[in-house]
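Take this structure, written in structure tokens, and hold onto it; I'll ask about it next.
Yeah, one chain of the complex is gone here, protein chain that is, but the others are all in their spots.
The first chain written gets the first letter, and so on, giving A and B; residue counts start at 1 in each chain.
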Amino acid sequence: MPDVISSALSLVAHAPTLLVALAGLSIGLVCGVLPGLSGLTTLAILLPFIYGMEPLTGVGFLLAAHAAVYTGGSVTAILLGIPGAPANAATVRDGFALHRQGRGLYAVGAALTASALGGLLSALALVLLLPMLQPVVLAFGAPEIFLLALVGIASVALLDQGEPLKGLVAAGLGLFLATFGYQRITGVPRFWMESDYLLDGIRLVPLVLGLFAIPEIVRLADAGGRPATAGTALRWRDLARGAAAVLERPWTFLRSVGIGVVVGIVPGVGGETAPYLAYAAARGRRDQDDARAAGDIDGVIAPEASNNAKEGGSLVPTLALGIPGSAAMALLLGGFLILGIEPGPDFLVAHLDMATALAIILAVTNLVSALLMVPLAAGVAKLASVRGQLLAPVLLVLVMVGAYATGNSGADVLFVFLFGALGLLMRRFNYSRPALVLGFILGPILETYLHISLQAYGPAFITRPISLTLGLMLVGVFAWSYLRSRNDRRPGVTGP
Amino acid sequence: MIRTDAILPLLAAGMTLLFLLSGWLFYDYGWVVMRFPLLAGALTIGAALPLWLRHRRGPVEPGPPPDRHGDGGIAAEFSHYLAIAAILPAVWILGFVLGPALFLLAFLRWHGTGWGLAAAMAAGTALFVHGVFVQLLHLQLHGGVFG
Partner (left out) sequence: MSDWYIRGTRLRGVLALFLCLSLWTNVGAEDGAAEGFFPGQVVRLVVGYAPGGGYDTLARLLAPWIEQRTGATVVVENRPGGGGLVALSQVYRAEPDGLTLMLVNGPGAALAQLLELEGARFDIRQVSWLARVSTEPSVVMLSGQSPLKSLAALRSAAEPVKWSGGGKADAIADTAACFSEALGLEAEIIIGYKGSKEAALAAMRGEVDGIVTSDRSALKYARGGKLMPIAVLDRDRSPLFPDLPTLFEAAELSDGQAWWIDFRARMARTGRALLTTPGTPADRVAYLAGTLGGILADPAFVAEASAKGFGIDPAGPETLAELVTGTIGALEGERLVQVRHVLLEKYYR
């Protein structure tokens, strides 16, 4: 082990590699801050640039860019209320609320620290797990994936807001929207209305942009001559306090990192769900379900820790088995192939030092991007004091370019606006948008893996050990939700 | 009269029902294809119905607190939404470089910004989109109907 690490370090301590990684993470930060450019789009744009680079340099570049996106996106989520990338959407709720109370930089400090440390820990987990990973990935079969997804959606639907019924409507709608397009188990396209675009169903990026970015842009336009966010002084001491907050909440933090790593490792679930699950786990313990309530810093730490942690997690199956843990990892894998490397079991035998070097790059990226983000955050905060009517159209243009660039498709842009209208309604009437997004992401997983589980194992699939544990967790989620709503009905508890 | 709070459950349930019916009557999907949409639809409609009924009868608890944004309600929000949606035809006709510029100009002027600032921002946006997205990143952006 020690010689692997020293060999990895010598690979990394190579000026071009470091410089390129630095460039990558800077680009990632900026793309993260710009709403409209998700991590996936960023990777897709950067992929052509790695031709001709050395393997570690090229992949390190992509990895650094991708990891930095979520760090950058958290600041936009907090200070502007617009998620920089779909994975930052869970941060908006509490982060933005904190900002409006004047504690924006407190939230930013917490988010950046949680991101940096979360990423660091997951890089460590990556190094430790790589050699012994195969049994873990192989133990997670279709039944486990199905139940994990079920627990995820139940938690978010039932625990996220005070009104379980609204959460269920949102989740149900998300699940239903997910059915558009090819059904994975039969290949039949559903509800495609004879449109080629809809053969592949509704796309995630326009959905998230529409649901989260458009309502905020409308709000900014509405603010007119007033600053984008009124009365928010910037207290820089708050940054340090925010950082301390993460260390004061070790349980929340570690649990969120754990969720990120595990969800990242399991191929099939997709890393995007990690922040929502972590958020639900953290916020599910609230006593009051007042939707207007002051932002809870847990609601910032949890998603941010997990969305950086999932990077390390997703690298595990990608490097160890050559199986991408998420769509972004698939692109990263493509980067490897372009540079002539084929990740997989034999890759680990021959190139364990390269894999470790990547983990080191990941760790360093997370730290450096958090540090770099501090001055950038000041810039973003300045933006927040710009007049709403000036900011709105500019953000709108960015969102549109981002939406179009993802698939070179005008239909994507149209859908942004369609979902924008839905997002407006949901925000106004307090329906959980994260629940809809999660329902959308998990829908195909729930349907497909239940089908596969039944076909491959029969109904007995639930008796597998990990499945049983997950099943019990599911029961726990339902019980918790029921008890909570009963408690709220007791006399003495006021408020909607 | 439908209270505004009932819009969303009604919309969700209605749209779901519409698509489910289309699946059955128009597309003629079999059971395997329809079973998950039916489940999802049942969940949505099943949760939306009590919400709709509740809001139809009027508020049981005090209504939601006055909107924290202080705006004029849902109508105002939608008029802003439509104003923003005007960027779509602009981009479609003029492409991603000129379309946003024109939209920005119109939007800012309409909201009372001075000509100077509006023109500067419009030009800046066009330059940014062209310089960064088209030239630097080689994105293939739609060039408009005449492009």
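Structural remarks
By definition in this document, contacts are C-beta pairs under 8 Å (C-beta built on N, C-alpha and C of every residue); 3 or more make two chains touch, one makes a residue touch a chain.
Remember, predicted model here, so these are calculated numbers, not experimental data.
Here the missing chain is touched by one residue of A:Ile185, A:Leu418 or A:Met473, and it is A:Ile185.
In the complete assembly, the contact with the undisplayed chain comes from A:Tyr197, out of A:Tyr70, A:Phe176 or A:Tyr197. Touch with the chain omitted from the figure is made, among A:Leu47, A:Leu367 or A:Leu414, by A:Leu47. From the options A:Pro206, A:Gly335, A:Gly388 or A:Gly420, the residue with contact to the unseen chain in the full assembly is A:Gly335. Subunit A meets the missing chain through residues 44, 47-48, 51, 137-138, 141-142, 182, 184-187, 189, 192, 196-197, 199-200, 267-268, 321-324, 330-335, 337-338, 340, 342, 344-346, 407-408, 448-449, 451-452, 455-457.
Here is the rule we use: only the chains that are shown with their structure count from here on.
Averaged C-alpha coordinates give centres for subunit A and subunit B that are 22 Å from one another. Against subunit A, the residues of subunit B that register as touching in their complex are 5, 7-9, 11-12, 16, 19, 22-23, 27, 29, 32-33, 36-37, 39-41, 43-48, 50-51, 61-62, 64-65, 67-69, 71, 74, 76-78, 80-81, 83-85, 87-88, 91-92, 96, 100, 103-104, 107-108, 111-113, 117, 121, 125, 129, 133, 137-142. Contacts from subunit A toward subunit B in the complex involve residues 45, 48, 165-166, 168-169, 171-173, 175-176, 178-179, 183, 185-186, 188, 190-191, 214, 217-219, 221-222, 224-225, 292, 389-390, 392-394, 396-397, 400-401, 404-405, 408, 410, 413-414, 417, 420-421, 424-426, 428-431, 439, 443, 446-447, 496.
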